[in-house]
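Omission of a single protein chain aside, the complex is shown with its protein chains in their original locations.
We just call them A and B in the order they show up, numbering each chain from 1.
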Amino acid sequence: MLRYILKRILLIIPVVIGITFFIYIVLALAPGDPVSLMLGSDATSEQLAAMRHQLGMDQNVIVRYLLYMKTVLSGDFCTSWLNGRPVFNEFLQRIPHTFALAVNSLIITIVFGLSMGIFAAARQNTPVDNITLVFALVFSSIPTFWCGLMFQIVFALKLGWLPSMGVGSIRHMILPALTLSMISLAGQVRMTRSSMLDVINMDYIRTARAKGASEFRVIMRHAVRNGLLPVVTNLGILFANAFGGAIVTETVFAIPGIGVYMINAAKARDVPIVMGVIIFVAIIVAVINLLTDLIYAFIDPRVKMGYMS
Amino acid sequence: MSKLLEIKDLFVQYNTDTSVVHALNGLNITLEKGENLGLVGETGAGKTTLALSILKLLPNKVGQVTSGSIVYEGQDLVGFSEGEMRKIRGERISMIFQDPMTSLNPTKTVGLQVREVLDLHFNQLSSAEKQRKVDALFEMVGIPASRQHEYPFQFSGGMKQRIVIAMAIIAQPELILADEPTTALDVTIQAQILELMRRLQKEFNTAMILITHDLGVVVAICSKVAVVYSGQTIEMGTIEDVYSRKENHPYTEGLFKCIPDLKTESERLTPIIGSMPNPENLPSGCKFYDRCSYRMDLCAAKEPEYITQGTHSIKCWRFAVKWKKAEGLK
Partner (left out) sequence: MDDFKEHATDRGAQSQFGSIIFRFKKNKLAVFGFFFLAALALIVLTAPLYLDYSKAIRQNISQQFQSPSWKHPFGTDVFGRDLLARVIYGGRISLFAGLGVVLCDLSFGMLLGGVAGYFGGRVDQIIMRFTDIFMAVPSILLALAVVTALGEGTFNLIIALMIATVPRTSRIVRSSILTLRNQEFIEAAKCYGTSNARIIIKHILPNSIGPVVVTATLSLGSAILNIAALGFLGVGISPPTPEWGTILADNRQNILYYPYLGIIPGLAIGLSVMCVNFIGDGLRDALDPKMKK
């Protein structure tokens, strides 16, 4: 078991290297000149050259990449070209907000998505089931940012029930987390329902009924345990999506997370920030994926036994 | 001896989006306490449908009993509510399904799955008593009790079927429905499982309906046999009645002829030409008409009478005529 974990951790490294290399090359070879952006259009050519030398931009791309990685490995993620603040510190300050948003929306997605999915599956082909399906399709079509805007306007600005932006309390988290969970929730309901239906039609469910178990017991004790296995596998992807979606949601609700940070950096072509964020997020996502796989291995006896023996 | 189970003129159909499948068309079965009935028929004849109908396990809105009765110990199960059926399932009538590979829950230990029957029907017992019973059952079916904490995937097909059998008998039911319990297993394991079932049946005096398509399996442990064709009982009698091959329904005759004989040499096998009629579109009159070498005009026109002579019943105009004559001569 331990060997498996170590192997997976080691695998993260080439992946992170791969993605950073690709992004770095793309950013470096892109048209446009960030140096002139930084110094303004009235900078002299000597000033430009000096800045370039200072940033090490007069060297070969590959060399620059290696130098960058060397710096990163020593813990220094460089400073932003925009505001001069070290990327690492900014990141540490901001990541908790984004993380909290992603996790909260995941909780909503899972709790409601699973229960509605199980409910719909247990009532297959009844009007309740059909309505649930249609709602799921409709809700997965609503743009997240628009949903956020509407929630903000209706519940915060018009009705005044909840704060419209920022962070600070649980109340601040409600609208953003709800917004972010919308599309995932819709997808989760369908996925859970589909998975549960697969299980409900299995022979061993019929065996349970033949033993005299009530329908409730059959669903809760037999179907759910098997039907939720694929859901666990999906957790990693759900998290990655939540993280991505958080970026958009943060702009709507003015949450000081890495989303806003990244977007401004993208518009200004600020390479250190973009690179730093990519590296961090890649590592976080990889770790979450690993944890998901471990949880799955624990839950499915077939996999668990495979590792114990 | 009072009848344990009497099924009369049972009609069951499946309603799909596109058509109606007439699975059972007037099925008749009688069974005494402790008796072992073999139910023989080819795939699609309605054998599994019958078993599921008895326990009311037909697919929810699709399967439907349209007429007939299933009288168990004097009560008609057709009218039973779901709650009443749950008291019967597993406790008074239990079922063994065909494919052991998929009949067990992969995420629960086998011990827990067998124990669940006790949790459902004998919950008043203490945990220790239930555990003792489970241990005893495992030993009885030939599996070390220490293995009850393992998962289904850790057992072979034959052992899985033994676990399923343990689940079926732990509540000491009066009737076991065994749906092709050995079809998915190797021939050598088949013999072991059949022997186990025979032994347990004797010990607990349980009645059994053994569903199979194999005439040889029936002879091994059954005392009575019923042949099902196109959702109807076309012949029923003791082993002696049917297997002596003196008087049989033409279909049964054909079945016996299919079995290659060890003693004689022949170049070709003798199949029964044609196939069972489409259950979505059944002919009126005798369902075996197209394939019968004894057919008469009467057979196509009218549904044959199900006539009984002693312990032997046949649904065929030939015998309706012949036996009535014999009756008349007496």
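Following the convention adopted for this analysis, contacts are C-beta pairs under 8 Å (C-beta built on N, C-alpha and C of every residue); 3 or more make two chains touch, one makes a residue touch a chain.
Quantities reported herein were computed from a predicted structural model and do not represent experimental measurements.
Colleague: What shown chains does the left-out chain touch?
Modeller: A
Colleague: Hey, which of A:V16, A:M51 or A:V103 is the one touching the hidden chain?
Modeller: Within the whole complex, the residue contacting the unshown chain is A:V16.
Colleague: Quick one: say which of A:A50, A:M69 or A:I142 touches the chain that got left out.
Modeller: A:I142
Colleague: For chain A, which residues reach the chain that was dropped from this view?
Modeller: On the side of chain A, residues 14-16, 18-19, 22-23, 26-27, 29-32, 125, 134, 137-138, 140-146, 149-150, 153, 157-158, 194, 197, 240-241, 243-245, 247-248, 251, 262-263, 265-267, 269, 271, 274, 277-278, 281-282, 285-286 touch the unshown chain.
Just so we're on the same page, only the chains that are shown with their structure count from here on.
Colleague: Roughly how far is chain A from chain B, going centre to centre by Cα mean, in whole Å?
Modeller: 55
Colleague: Considering the complex alone, what residue numbers of chain A touch chain B?
Modeller: Per the stated touch rule, the residues are 125, 202-204, 206-214, 222, 225-226, 229, 299-302, 305.
Colleague: Can you list the chain B residues touching chain A in their complex?
Modeller: 55, 57, 61, 86-91, 94-95, 97, 99, 102-108, 116-117, 120-121, 151, 153-154, 164, 167
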